[in-house]
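First the structure, then my questions, so here it is.
Every protein chain but one is kept in place in this view of the complex.
A and B are the chain letters, set down in written order, and residue numbers restart from 1 in every chain.
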Amino acid sequence: MIGNTPFVVCMILVALGLWALLSRRNLIKIVIGIKIIENGVNLFLVATGYVQDGIVPIYTYAPPDATMVLPTPQALTLTSIVIGLATTALMLAFAVVIHRHKKTLDGRKVTELSG
Amino acid sequence: MNLAAHAPILAIAVPLLGGFALPLWGKLHPSLRNLWLALVASLTAALTGFVMVQVLTTGIQVYTLGASSPGETLSPGGFPIRIVLTVDALSAFMGAIATLLAVVAFTYAWRYLEEEEGKTLALTLGTLLWAGMLGMAFTGDLFNLFVFFEVTSIAACGLIGYRTWTSRGPEAAFKTMVMYTVGGLFVLLAIALLYGEYGALNLAYLARLIQGTTVDRIALGLLLGGFLMKVGAVPLHMWAPDAYGEAPAQAVILLVANTQTSLYALFRILFTLYGGVANPAIGWLVVGLGMLTLVVAALMAVVQMDLGRLVAFGAVSQIGYMLLGVGVGLTVISSQPAFGLVAIQGGIFHMLNDAVAIGLLFLAVGAVEKATGNRNLGNLGGLGHDLGWTTGFFLVGSLALAGIPPLNGFASKLMIYESSFALSPILAALAILASILLLAVFVRAFQGAFLGPRLASPKPVPTAMLVAMGVLALGVLALGLFPELVVRHLVEPAAKALWEGREAYLRAVLGG
Partner (left out) sequence: MSVVVRTIARILAPVILVFGGYVILHGHLTPGGGFQGGAVAASAVALVLVAFGTPAVKRLKAPFSILEDLGGVAFVVLGFLGLGFTFFANSLAGMGGLFGTPVPPGPNPGYLNTAGTLPLMNWAVGLKVIGGLGTVLVLFGLVGRDDDR
């Protein structure tokens, strides 16, 4: 059970992010909620690569016969962080444009579309 | 150098290169940019057609990125370590649908977008969306699927909200982006779970390894939830009317293709990845969601006054038909009765029919908007007097969507009705009722906008837009009059790839 602690923490982060996303009205807080979910998922992804007593997976000056932590999830997480950057930038840009038109960031007040 | 073997990756790389280079040409001169776009579009269309012909004649195409030869999927240890593109009949079919809609969209956008409204940006985003859709259709690697999923999400939301001088576009784009991103994060969490459990990302390799443990079931639930958020099934359909209603018309048909590509990804996960542990309960879940989408979307279309949102609810409802058809096939896949294959064929054929018919309807609504300046049914009337071609196209699209013979909707819907009746008569009855309801809605819209006395004097519709709509209308008629040809040559190999082709898929990648 102790070995599963990183995964449990990440699921708690995802749950917190989901709660923030669903219960807040301010657009920026919704974006922050999505970021928290994304951080939780990225941490989960990196944590899957852990090998007991492993060292950093870099070949430069590595000691011979060393067990290294898996590098693939690190590459996956890097890709995911870049994607998260792009989506966050886009969402914030749209929030800024909405604020410029409506002078408010309240999710309830900006609903022009209904039905 | 065997150029034919490189066709799958070239079909993805050419629109990617074209999309990156398009703003550079646009800064020089607009006609250079148009020429470059025409070049890139025709080259991509040719490559996609070539891939489809190759798959139908020689079988499943496999391409390994970065290896010393395209077929070298496994490393010396027997484990796939590179990204592998796997194109089977269903992937080629999906790529063809995406290419058809993209070519029509670019022809339409030639005259629909004004120069000062950011035409270069819209064309760039459209090209990148096309590259992302082809990537999602052709890939055989789970993480690559996620990456292209996000690429299409970002490009699609950029297209929805790029009219930043209004406030409705960015608002719809924000809501859509939130849904897409949360769906993508669920998919990523599922991929992390599967990677942590099995240590592999290749679809075929994972398919051999998956047993039905609890973690696998959680991963399946997350994948289902994530992809359904992008597909727009009820109760996760909230973004669809806003997005389809607010995006400019040429972007909407690209969005429809985007939704269908996500549906394809869902089918790939359900049938190929989890095919070894198939469970009728999942099939019933998909059938139930399909029925819910059908009925709820048709009901909500009744009260709409805006022409664009009305057609958008029709589009959501058609997704329900596809889910229903393929869900019936998934439910009975272990016992393999004959009507299961018919159901899957109906669902997949409906993807093509829906793409063409809904595309035609959305383009017609866009033409109305360009000619008169608004889309509210209360302000429109008597457009049939001046916009003769557009009226005809709208009529053809509505009848095709409602499933009237001899148009194409009838052929696929008949297959879905037959097979769902064999599974349970209630399904067929509700589906037919929803279809009749949708027909009533569209008749009301047609009568309100196009018949009756003239209420406004519209400007004429540019020829390029009429040509684009004409191509789709011809497609509707051709598919309606000759469904047998299309079903036998295109749809049946694609359906068989899901129904019984799982072993062939795994063998092609992993080599027996």
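Please note the rule applied: contacts are C-beta pairs under 8 Å (C-beta built on N, C-alpha and C of every residue); 3 or more make two chains touch, one makes a residue touch a chain.
Computed from a predicted structure; not experimentally measured.
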Chains in view touching the one left out: A, B
Absent-chain contact - pick from B:68, B:214 or B:335: B:68
Sites on chain B contacted by the missing partner chain, in the whole complex: 1, 6, 9-10, 13, 16-17, 20-21, 23-24, 27, 63-70, 118, 121, 162, 164-165
Absent chain, residues of chain A that touch it: 56, 58-64, 66, 78, 81-82, 89, 92-93, 96, 100
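We adopt the following convention: only the chains that are shown with their structure count from here on.
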Euclidean distance of C-alpha centroids - chain A vs chain B, Å: 28
Residues of chain A defined as touching chain B within the complex: 14, 21, 27, 30, 34, 37-38, 41, 44-45, 48, 72-73, 76, 79-80, 83, 86-87, 90-91, 94-95, 97-98, 101-102, 110-113, 115
Contacting residues of chain B [partner chain A, same complex]: 143, 147, 150, 153-154, 157-158, 161, 164, 166-168, 170-174, 177-178, 181-182, 184-185, 188-189, 192, 195-196, 201, 241-242, 245-246, 300, 303-304, 309
